[in-house]
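With one protein chain held back, the other chains of the complex are shown just where they sit.
We call the chains A and B, going by the order they appear; numbering starts again at 1 in every chain.
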Amino acid sequence: MLFYLFAGTAVLGALLVVTQKNPVYSVLALIGSFFGLSGLYVLLEAPFVAVVQIIIYAGAIMVLFLFTVMLLNVPREDAAEWDRTHPLYRPMAVRIGGGLALLLALELGWALWRTAGLGGGVADEHPAVSSVAELGRVLFTDYMFAFEVTSILIIVAMVGAVILAKKREE
Amino acid sequence: MSIGHYLVLSGVLFSIGAAGVFLRKNLITLLLSVEIMLNAVNLAFVAFGRQLGTVDGQIITFFVMTVAAAEAAIGLALVIGLFRHRESLNPEAFTSLKW
Partner (left out) sequence: MADIIAWVTSPAFIAYASIVGVVFMGLQISAAVMVYAERKVAAFMQQRLGPTRVGPKGLLQPVADIVKLLFKEELRPKAADAFLFTLAPIISVATAYLAFAPVPFGAPTTFFGLLDEPMALQVSDVNVAVLVIFAASSMGVYGIVLAGWASNSKYSLLGGLRSSAQMISYELAFGMSLATVVMVAGSMSLREIVDDQQGYWFGFIPQWYIFLQPIAFFVFACAGIAETNRAPFDFPEAEQELVAGYHTEYSSMRFAMFFMAEYINMVTVSAVAVNLFLGGWHGPFIPPEYGWIWFLIKLAFLLFCYLWLRWTLPRFRYDQLMSFGWKVLLPLATVNLLLTAAGVLYFGL
């Protein structure tokens, strides 16, 4: 029951992101979607990931998006332009795209149908490991290299973003 | 809830994100759709991690989130630079190198 609630929030938020004309509403819809995903992580017994999702994604990355939208004063997409050039209004594109989507959905359904052992719940076979201490231990021993590379990545991204967004003093 | 539910949800979210990348004519909404795709992948990782009873799924999620943060920062910096150059956020305004 809770699964459907959170899943519905996530999907609804994602749909709103893709369909809203005002970019500020898109960002807010995505934040709503992240809350749904966070609830799903709690259901999957990963409370740390759930809270970190809120802190990092909804609390930092989306603030970055919102700042950019506000600083650039992004205009709403023009409704007339939208109607004229939107791919969904082109019949050939709709047919091919719809056909491919149907094919993909059928393939996924077939793959899931044919896989054994999908009936039970996610939590049946192994007990959950949700303690933060265990996460930290594995992160700093088995995934040490990836962790260090990630820190280099963040520094590079920080420096890059500052340089790219700087105004050229001509 | 079986793993199938979570995978179907992940697939649905991923395709909504992909549809957003293809259909939207606004650079920022495009980046948001990419974020949706990354989140769908995160969900699949955590679901599989839970099913196998290990903690690896959650750890990979951190790396995905970090990469998404770095990519969002650089992407938005590029968008700001592009906007200053062309005063438009429509990807079709940046097709000068097209054949």
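For this structure, a couple of remarks:
Just so it is clear, contacts are C-beta pairs under 8 Å (C-beta built on N, C-alpha and C of every residue); 3 or more make two chains touch, one makes a residue touch a chain.
Bear in mind the structure is a predicted one, so any value in this text is a computation, not a measurement.
Put simply, the hidden chain is in touch with A once you look at the whole complex.
Within the full complex, the residue among A:30, A:44, A:58 or A:161 touching the omitted chain is A:58. Contact between subunit A and the absent chain runs through residues 24, 28, 31, 47-48, 51-52, 54-55, 58-60, 63, 66-67, 70-71, 130-132.
We take it that only the chains that are shown with their structure count from here on.
Per-chain CA centroids place subunit A at a distance of 6 Å from subunit B.
Subunit A meets subunit B in the complex at residues 3, 7, 10-11, 14-15, 17-18, 23, 26-27, 30, 33-34, 37, 40-41, 43-46, 48-49, 52-53, 56-57, 60-61, 64-65, 68-69, 71-72, 74, 77, 81-82, 85-88, 101, 104, 108, 112, 115, 118-123, 125-129, 134-135, 138-139, 143, 146, 150, 153-154, 156-158, 160-162, 164-165, 167.
By the touch rule above, subunit B contacts subunit A in their complex via residues 1-9, 11-13, 15-17, 19-20, 22-26, 28-29, 31-33, 35-36, 39, 42-43, 46-47, 49-59, 61-63, 65-74, 76-81, 83-84, 89.
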